[in-house]
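Every protein chain of the complex appears in place save one, which is left out.
To keep things simple, chains are lettered A and B as they appear, and every chain counts its residues starting from 1.
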Amino acid sequence: MSSKVALTGNEALAQAMRQINPDVVAAYPITPQTAMVQTFSQFVADGEVDTEYVTVESEHSAMSATVGASAAGARAMTATAANGLALMWEVLYIASGTRLPIVMPVVNRALSGPINIHCDHSDAMGARDSGWIQLYAENAQEAYDNAIQALRISEHKDVMLPTMVNLDGFITSHAVESLEILADSDVKEFIGEYKAEHHLLDSKNPIAVGPLDLQDFYFEHKMQQSIAMENSKEVILEVAKEYKELSGREYEFFEEYKLDDAEIGIVALNSTAGTAKGAVDNLREQGVKAGLLKIRVYRPFPGEEIAEVLKSLKAVAVLDRAESFSTNGGPVFGDIRSILYNIKADVEVVNYIYGLGGRDIKVGEIESVYRDLEEIIDSGNVKNRVSHLGVRE
Amino acid sequence: MKLKEAAKTKERLTGGHRLCSGCGAGTATNLIMRASKNPAVVGCATGCLEVSTTIYPFTAWEDSFIHNAFENVAATISGVEAAYRSLVKQGKMDEEFDFIAFGGDGGTYDIGFQSLSGAMERGHNMVYICYDNGAYMNTGIQRSSATPKGANTTTSPAGKVIPGKQQYKKELTDIMVAHNIPYVAQASLFKPQDLLRKAQKAFETKGPAFINVIATCPRGWRSRAEKGIELTKVAADTCAWPLFEVEEGKWKLNYKPKKKKPIEEWLRQQGRFKHLFKKGNEHLIEEIQEHTDQRWEYLLEMCEKD
Partner (left out) sequence: MIKPGDGYKSIPKGGLILEGGNAKRYNTGGWRTKKPVLDKDRCINCHLCWAFCPDVSILSKDGVVSDQIDYDHCKGCGICANECPVNAIEMVKE
């Protein structure tokens, strides 16, 4: 039996971790993730999980110990945010390159400097090419559901890649929401036992992990990784289908909100999608054909599928909660424009970088973005390809 | 353990590794691994030993091996050991294992220092071996905090104004003692029985153990390959690398030279100290002698006290 509970995003994720019952968690506290690992360590202290909790001295060691545990055949997790993720950088690539199915909640927060503890996506966006699957969530419910599904996706034999479960710092991690969590036994059954094909603690079949892989084989191993990422697409959908049977909640690569007959649309990730839905509703009342595409799976990037949906629109605005400093717009913008170019779609695409360092994004601001799109259609001109929304001059 | 008996143990590091000819790390690793009585999981920090023993698709390790990165072997083995404990607790595993981390001085004294300190503090049941060859030899002889004062390295070159490395080496073994872990030792290659005994003791220790073993690097020391072991004896006889162990806080000296030799004998046999013998640099050798004496006196005092 699932139960309706009022939890913060951090608490919801800690509950997911309790239900997953990983063999090892190695984690380090960082705002705004702290409450998650704090809550989880209480579960450890109370004997509610079998987990060995390794209280590492840094995020670098958190990811390093998680890699060690996972290579030893354990189900291993960690969680982090912002600078913590940045400190893990090197080891993120080692985790994915070694094909370890680690699941890690990332509570999205701005990277320093200057130091800031609030939400943006500069942390996860920087890690978008690290070979990790990246799932994004509008709210605590989705973050919880993504965490449970992530285990199955990562551990699938055709995938064997780590997954980041992203949620917005403070906005989702600290706000109390009403959500449904599954019964412990249902989660246990859904994720099943993890049996690593090869691991360090098999004394009869010793292995070497992480050898020096030179010009002769490194490329082949990277190719395997690339194929695994491609394979993950089908697995993500299969797992979502099974999860729907269990939970009643439906997940795909992305959510289409009032896009069927839309002429203008916004692409957004995480909690901003919720705000954008408010804007769409308001505009729809005024007869504006506005819609929203909320990306859930950003890595692998479901490019063809997204293009198929967006191609019928007249103008699209991509909201990026991260600056890439390329002077050509944010990371999501680059991906969206590129896939539309592939199919030669006749859609104007513009970019808004917003919400850096936790700057609020309001319904009215998002409505103004839709108004800009209308103007682009009317005038046939794009005044600003890339804008910064909500910043003072 | 008598060497004759040690030779009956199973070979755990095979030939076919690609360490340089005469590399002390090969000797140290072979002996240390033979002191382990259980199947092991070996971790290696990035460095000479790592790149030379596991060049894909070959491994010179008979046991399971993991290399993660340069600065995180202690954290990596922490994770492996935590996984083991978890599986034992859950009744999924009942075999005994040894958990071993190897790091060079760069990977231990410098970049891996935090990870090592954390792992020791947390009390993982693991043995950390530092093979100290006194510089970043794998990248081409750059100075580390283990490089002896005066040594000519590629980043502390002996130039017209600066005569090699300006600082004394960090006393890492003492810092490990300060972690209050059950067993810490400093060992050398010229005393293989002592090294075997220490490794055995480290493996038998419940909790973390740390061994710092001097490992000759003919390339970096600018010494002859065949002198690899002899030089470690000179290091002990001049007190440049004393042999001692600290068990449950008790210090014990393991080798007292019959007659303490002047530090010059240690310096003179290595090309990296050649410039110290130029006219006008006499004071540098005197300073190094003085520092070595002070360190030796300190060790004697610590060991006599206990």
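Following the convention adopted for this analysis, a contact is a pair of C-beta atoms (placed from the backbone, for glycine too) under 8 Å apart; a residue touches a chain by one contact, two chains touch by 3 or more.
Being a predicted model, the structure only gives us computed values, none of them experimental.
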Chain not shown, its touching partners among those shown:
A, B
Selected from B:Glu62, B:Glu264 or B:Glu287 as touching the chain missing from the view:
B:Glu62
Touch with the missing chain holds, among A:Gly9, A:Pro29, A:Gly97 or A:Gly291, for A:Gly97
Contact with the hidden chain, among B:Lys227, B:Arg268 or B:His291, goes to B:Lys227
Where the unshown chain meets chain B, residue by residue:
3-8, 11, 13-27, 30-31, 53-54, 56-64, 189, 192, 218, 225-230
For chain A, which residues reach the chain that was dropped from this view?
97-100, 160, 198, 205-211, 213, 216-218, 220-221, 223-225, 227-228
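In the analysis below, only the chains that are shown with their structure count from here on.
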Taking the mean of the C-alpha atoms as each chain's centre, how many Å separate chain A from chain B?
43
So in the complex, which bits of chain B are touching chain A?
39, 41, 43, 50-51, 54-59, 61-69, 71-72, 74-87, 89-90, 93, 95, 97, 114-115, 117-118, 121-122
Help me check something: in the complex, which residues belonging to chain A touch chain B?
23-24, 26, 50-52, 54-58, 60-62, 64-74, 76, 90-91, 94, 200-203, 206-214, 216-217
